[in-house]
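Shown here: the complex without one of its protein chains, the others still in place.
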Amino acid sequence: MSLFLLGLGLIALGGILSLIPRVPRVLASAVCNGLMILGCAVGVVPAIQVLAGGPLPSLNMPWSVPAGQIELLIDPLSALFLLLHFIVCGSAVMFGIPYFSSYEKTQSLKPVRFFTSILIISIALTFTAQNTILFLGAWELMALSTFFLVIFEDRQERVRKAGFLYLIMSHTGTLCLFVVFLLLGRQAGSLGFSQMAHNKDLLAVGTPIFLLALVGFGVKAGFMPIHFWLQEAHPAAPTPVSAIMSGVVIKCGIYGLVRVISFFPTLPAWWGIVLIMIGTTSGILGVVWALAQHDFKRLLAYHSIENIGIIVLGLGFGCLGLSLNNPVVAMLGLAGGLWHTLNHGLFKSLLFLGAGSIYHATGSREIDQMGGLWKKMPWTGFCFLVGSVAICGIPPLNGFVSEWLIYNASFVLGIHNSNFCFVLGVPVLALIGVLAAACFTKVFGVLFLGNARTEAAVEAQEGGALMLIPMLFLASLCFAIGLFPGVFLPAMSRVITVFSSVEAGEFHQVAMNQAGMLAWIGWLSVGILAVIGVLALVRRLFLVGKPVSASATWGCGYALPSPRMQYTASSYAQFSTLMFRAVLRPLVHMKRITSLFPAAGSFESHSPDAVLDRFIPRLAAILRRVLYRVRDFQHGRVQFYLAYVLLFLILLLVWEFHGVSLLWKKIFLLDAVTKVPPP
Amino acid sequence: MLMRFVSVAVALLAAPLLPGLINKTKSAFAGRKGPPVLQLYFDLAKLLKKGAVYSPVTTWIFRAGPVVSLASYLIASLFVPFGGDSFLSFSGDVIAFAYLLGLARFFTVLAALDTGSSFEGMGASREVTFSILAEPTIFILFIVLARISGSLSLSHMVTPEQVLMNPSTVGLLLLIVFSLFVVCLAENSRIPVDDPATHLELTMIHEVMVLDHSGPDLAFILYGASLKLFLMVSLLAHLLFPIRAANSAQGWLLFGILVAIVTISIGIVESAMARLRMVRIPRLLIAACMIAIFAMIIGLR
Amino acid sequence: MEHVTQLLLILVILANLFVLGSHPLGACIRAVALQGIALGLLPLFLHAEERSVHLVFLSIGMIGLKGFLLPGLLFRAIRDAALRKEQEPLIGFNTALVLGAGLIGLGFAIAAKLPLPPGTAASIVVPVALATVMMGLLVIVTRGKILSQALGYIMLENGIFTFGLILVKGLPGLIETGVLLDIFAGVFIMGTVIEHINREFGSISAYKLSNLKE
Partner (left out) sequence: MTIWLLILIPAILAGLSLAIKSNVSRPWVLVVAAVAHSSLVARIWFLGSFPSSGTYLLLDPAGKMVLGLISLLFLAGSFYAVGYLRRRVDRPNLTFVVSLLFFLSAMTVVTFSQHFGLLWVAIEATTLASAPLLYFNHNQRSLEATWKYLLICSVGIALALLGTFFLAMAETFNGPIENALLLPAMMARAGSMSVPWLHAAFIFLLVGYGTKMGLAPLHTWKPDAYGEAPGVVGFLLSGALTSCGFLALVRLTQVCQAAGQMDFARPLLILMGLLSMGVAAVFILGQTDYKRMLAYSSVEHMGILVLGLGMGGLATYGTWMHLLNNGLAKGILFLSAGNIHRHYKSKSVAQVKGVFHRLPLSGALFMAGFIAITGSPPFALFMSEFTILRGGVADGRWGVVAAYLGFLAVIFIGMARIVLSMVLGEPPKDETASGPKDSFLTTLSPCLLAAAVLLLGLFIPSWLNHAIESAAALVGGHS
């Protein structure tokens, strides 16, 4: 525990030092960021120790607030998330050093450093807190510090809107969590997590807890259809922050959901099915919307929704496995879902950092304005390629490992059960995977390949070592997990034992069996790399001594192609999005060519978010009309105000003296209800 | 163990025969003599001897495309049973098989985009669009097969011997074979989805993506394509007569005959049908997908 | 004595109804002055059995204040503002009368549920007090002139005082402080404000005072 606290202390010190006025820029940046990176490096050690099977560090101190207790514990589940957290945050902070320096002339970086350190600390506390008050405090602090980071460029309308959306959605979600934890606490008789775990009384109010947890944590995680802050806030934030948000912050939602589910000693089967449904919706719709985007950060944000869908799908299978008492499925689903959480955190933050690198170099986020960046930024290109392959779940990278587990969970369920839902995972994952591949070939192809489409893309260059080191670090982790998955499986099986409904011995056995299988996946990935290497060598040998010449790309006879004639992101995806136009409902602005000697034509398409841009405005319009009516009650005339006093007085008198009170009590459910007895 | 190596080696060597066989069939229907069955071997040999031409627009990715895709097909062939058991087999290898094909597609598409040519971009766009429909279909078929065979290993799944004991599932198998056949046509760029023979870039999918490749790169691509066709035809062949044979002479004989049947059927379809309009192709694939779902519903019952 | 009490209380109610139903401001002020005098006489009859000096002083003070001083001030105010009639009531006088009658009924209905301590002289004190309070409020609510509202406020106070009279014995001092302070608040502070309003807005119509709203 002391290492963990030391890490947090270093990070906090970095944040506090950042507030000192009038420090030379370079010094402030080096000291504050250095301390934060060091803190992350120190903090990751206990997480690794726990995952490797070490003793669980804990801290328990009295805290003089009502029902509060400073109770921290790094159990394997916490450790998994902490591992991801410190890796991603450390990388993002390092990346941020050169990234933010370009803003230094126009605005102060003090708030960024301060709130980054608060964010890192609050997330770490969220993952380790074992007391409701501490958890909720850390949770909300995380939301607030993220908010302050999102509004970094608050002079832009778009950023303000995103910040507002994020803040209100996050807070509303938190209010749901209040009830979740209070219900848990009411049944368990304590607000400490340790008393909630394994508690049989919880099942009596399981349904409201589960549903409210879905909403409360789902908002943060970005479940469809309550995802709609996500694709606004992630692009609006500065890129290192987006990396943390996509890599870790939305994972807090997953962590919370898993934590709450882990308290229950038995799980109803419908929970798993609901999770599978949510996973399916978020996964497919997330990637479909991603496909239609041409702002690469927005696109990545939609991909986060997709991957959250995959994670939830895995968790859904896991829960189903637990409730059907099928340890194989439970193991596969839970391990797959949680592992995908880790994997997604790694490759998505890698992709965001890559995107930030491009934004830093070109000042634009339009995919269609790029092209040919590989030649200018080969290292960024390589890292982005690794991230792209990984996010599509293609071997030999880490995305494949976790998706493989989830596929297997669905397959195994499908072999033994006849429920349609149970096998849903397989085609859904296939569809998501192939759509993601379509999307990332588009992104990578249009960004890095072909010819540069604009001047900015021509002049792009790498952002320096501090940007590349974190990206290469994350990329190497993606490779490491992809190539040696068997090494990580024991850690995953430890994570799963956190669930109250899991019996450790049985699961360990299953996990060991799966480890054998995963070793094959590892060998497969190694094999792919080896065969590629051999074939590359063979190709090289064939070309030895042969003429290798350069000639322009074959233009099918057209002699004067320009970079603008290349396929753009929009045209590349047009054919595929056409298939989903029923849900996407893209807005197309087009000047058709009608005459023989045409004027300049144009084409533009946007796919507005179904919830944010279509549903919410309608709801808001209705609300505004109603409110307008109600607000007439405060119309300025004092006589009316006094009339309210008179009427209210009469109402109360009549209530009291003519027996209406009982009726009112019934209507407003004012009466206390005693504790629900255990079944 | 040795037999398994031999088995894979035989398959790898035999793969380029298939396009020749298809072409022979088509020529027979057209009343022509047609190119020799071994034509692809000659082509490959010639291409490997040549140098290469690269566009200055292209990068490393363009060169990596053929290598990576061929590598994936090679690895994928380890999971497929030919005359007997597959080289490798573990529970869940079926997912790896499908994703290896995905890896190949990913890099082929990137290599096409690397040229900066709008035609190749168009081909790439079509390729991924059709795969959006084909890929879930394959996985749905895998579910049914997993359910019938009770296994998650490809070599057991495509030889569900249980079917032979239970005549009522024969119809189910037919649905699967039909659906997989359509997907096979689409994945391997055959008529009616794509026409490998045409030279109108606007109508092509796979061929247009490799327009700029030359020399050994093109050889890798052509060989890879034939290998992919061979792998899928092998799966179909096993499904036609699902019996698990050891790596024996009878096994290989049976396998050879079945592969020939499937290959010739492809040739017949190519001869009998015209290429579909581009906008109609999704409909064909959706039909295959619906059949697969139908099979799944029956299979899950 | 019971009869006199009843009579005085009925006078109070009638004064209320008169104010609700008529528009010349002068007449209304006179009605309220009459009401004040009636109230001032009440303690003498309500606690007829003990004629203490305290009660007499209270009575004289009340009559002086409510019957003469306050009406006098109000008369001066309407003279200064050159007002004669309530011209802009929120609801018509007939409706106001009907509502007033309803409030009397309500007062009685509520009072019926409130037991009177044994030995209380006049049984209708409580309903009359409640009705007067509510009718005073009704006047404030329905009238457009700030002066009429001040008048309504005095009626409200009268209602409270009516009830307070029951307690005069039990709680010496409280009634006096309360009512006097309230009168001070209600009339003198409000009077100052009215003067300001008159200066600022050039009128003492309450309708002018509705700029602050949503």
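Read from first to last, the chains carry the letters A, B and C; within each, the first residue is number 1.
Assume contacts are C-beta pairs under 8 Å (C-beta built on N, C-alpha and C of every residue); 3 or more make two chains touch, one makes a residue touch a chain.
Source: prediction; values computed, not measured.
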Query: Shown chains touched by the missing chain?
result: A, C
Statement: Sole touch to the unshown chain from A:Ile20, A:Ala52, A:Ala67 or A:Leu619: residue A:Ala67
Message: Tell me which of C:Ala27, C:Ile60 or C:Leu167 is the one touching the absent chain.
response: C:Leu167
Statement: Filtering A:Leu175, A:Ala550, A:Ile593 or A:Leu619 for touch with the omitted chain leaves A:Leu175
Query: In the complete complex, which positions of chain A touch the hidden chain?
result: 63-68, 133, 136-138, 140-141, 144, 151, 154-155, 157, 160, 163-164, 167-168, 171-172, 174-176, 178-179, 182-183, 185-186, 623-624, 627, 630-631, 634, 638, 641-642, 644-645, 648-649, 652-653, 656-657, 661, 664-665, 668-675
- prompt: Where does chain C touch the missing chain, residue by residue?
  reply: 110, 113-115, 117, 129, 133, 137, 140, 149, 153, 156-157, 159-160, 163-164, 166-167, 169-171, 174-175, 177-179, 181-182, 185-186, 189-190, 193, 196-197, 200-201, 209-212, 214
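Heads up, the rule we're going with is that only the chains that are shown with their structure count from here on.
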- prompt: Touch graph across the chains, line, ring, star, complete or other?
  reply: line
Statement: When centres are defined as mean Cα positions, the distance from chain A to chain B in whole Å is 36
Message: Can you compute the centre-to-centre distance for chain B and chain C, using the mean CA position of each chain? Integer Å is fine.
response: 99
Computed distance of Cα centres, chain C from chain A, in Å: 68
- line: Among chain C residues, those touching two or more other chains are none
- request: Could you check chain A for residues that touch two or more other chains and list them?
  value: none
Task: Mind listing the chain B positions that touch chain A in their complex?
output: 48-61, 63-64, 66-68, 70-72, 74-75, 88, 90-93, 95-96, 98-100, 102-103, 105-106, 109-110, 113-119, 121-122, 124-126, 128-129, 131-133, 135-136, 138-140, 142-143, 146-147, 150, 152, 201, 211-212, 215-217, 220, 282, 296-297, 300-301
Query: In the complex of these two chains, what residues of chain A are touching chain C?
result: 631-632, 634-640, 642-643, 645-646, 649-650, 653, 657-658
Task: Mind listing the chain C positions that touch chain A in their complex?
output: 90, 106, 109-110, 113, 134, 137-138, 140-144, 149, 206-207, 209-214
